[in-house]
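What you see is the complex with one protein chain gone and the rest in place.
And now, chain A:
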């Protein structure tokens, strides 16, 4: 049988086999090279995030008191609830609401809320000064956040004491 294989037939068969063998290997090797090259470039900047977890110690020369959530002092001072989304998709527009049940009477009220974020280029975000006329210690705004971090709210009472409170937030795209 093998003796009758002509020269033309031999070339045809071998050409098909060689094409089938050579072409896919070259394609795969190109593809792996193409996928492998950009990977480290994408991964590097994402892993560099470092979060400053420290709590603010003083503001305007006064000491800030930090209490544990749910403790007796936390309940007594009626520290505000910080309403933030768990994950903010757009860091340029994050809804923030600060609400407390503390009474707003003359001589016993919340004088101010100071909002901070230590991972922003400028840590101090805003201050809101309230009076007994408000009737309810509530503020809602929208803020910008650079990266995943803690948003800290310092509550100033009418007797001059400062209490700290904070909440964690994740941000996918920075907004500053």
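One rule holds for everything that comes next: a residue touches a chain if its C-beta (ideal position, glycine included) is under 8 Å from a C-beta of that chain, and two chains touch if they have at least 3 such contacts; residues count from 1.
Methods note: contacts and distances are computed from a predicted model.
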The chain missing from this complex carries, among "Pyruvate dehydrogenase E1 component subunit alpha", "Phosphoribosylformylglycinamidine synthase subunit PurQ", "Thiosulfate oxidation carrier complex protein SoxZ" or "Assimilatory nitrite reductase (NAD(P)H) small subunit", the UniProt name "Thiosulfate oxidation carrier complex protein SoxZ"
Of A:53, A:81, A:124 or A:170, the residue touching the omitted chain is A:124
Please pick, from A:13, A:53, A:81 or A:142, the residue that touches the omitted chain in the full complex.
A:142
Those residues of chain A that touch the unshown chain are 92-94, 97, 117, 120-122, 124-131, 133-136, 138-145, 175-176
